[in-house]
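With one protein chain withheld, the remaining protein chains of the complex are depicted in position.
What follows is subunit A.
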């Protein structure tokens, strides 16, 4: 029986490979789907121009990437976690518990978050307060909190067309959602006066507790189908907008820049989002992008030091590099980052 012989030899192979030590020679990274395109661009250029294998870049989300990073030290754990939000204390604690004591935090640029609708729809000029009044469960009206009565954009702001309210926002597993909540919803909550009303109604002991309660109440979005969480990627949001022309979607700046023929972007506080306006700090909704390196793997996994140096080099992450061309907003403090990366400076405790 030939197949039996084949099977036995395969079993032997499995046994050998499972017991023998295996040295990994390519870098492995995982994490944020927002960072994924940048990481693949760098990985591709790295594989082309260096004598090291092309790094393997996995997606899966910022939180999942950091969790994998913190699984431990060794060949079968990843080297780098890509993240679109900052590492949390609980991640650092998990890392410590699993023997990952030194992590390098590398901020390599910024990403803008834009509001865009179908290319043939009307042009919008939003303020965060507009978004709060459109999506929040409770809004301030004549100095009191009422359940959100708005049905069209015109109800929200008399300058807007009478277009039905419908927004596709990132689901809660996305790092983008955190930024949306903080920089749009809470900011709009404060601007519209609802924040103070929530704080006044709060039973918190001091001002700090009241502010925390109010921020939590602000993030309570309406559940009548106006605000739709998208758990997939921006491609799903784009497809939903193509199907429903009245909808407004939340996208990353780089995604919008690759689809300018299908999407019309809205201004926020009168500023049109672009790499320049985000870099100057004029466009309000942006966030830093990071990757976290397991320091114990530097010098063990071949090419890791070269890869992180290359990632933050001017050729890649600089203002004229391919990452900026794709939509990354370059970090004005890149020189400092390059120096820290070259010296393998591990991150201190979170401030």
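Everything that follows uses one rule, which is that contacts are C-beta pairs under 8 Å (C-beta built on N, C-alpha and C of every residue); 3 or more make two chains touch, one makes a residue touch a chain; residues count from 1.
By definition in this document, contacts and distances are computed from a predicted model.
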- Item | The complex's invisible chain, by UniProt name, from "Ion-translocating oxidoreductase complex subunit E", "PadR family transcriptional regulator", "SoxAX cytochrome complex subunit A" or "Phosphate transport system permease protein PstA" | "Phosphate transport system permease protein PstA"
- Note on the structure: Where A:37, A:121 or A:303 are the choices, the one touching the absent chain is A:37
- Query: Out of A:108, A:198, A:234 or A:311, which is the one that touches the chain we can't see?
  - Reply: A:234
- Could you please point out the subunit A residues that touch the chain left off the display? 1, 3-4, 6-11, 13-14, 17-18, 22, 24, 26, 28, 30, 33, 36-37, 39-41, 43-45, 47-49, 51, 53-54, 56-60, 71, 74-76, 78, 119, 233-235, 254-255, 257-262, 315, 322, 325-326
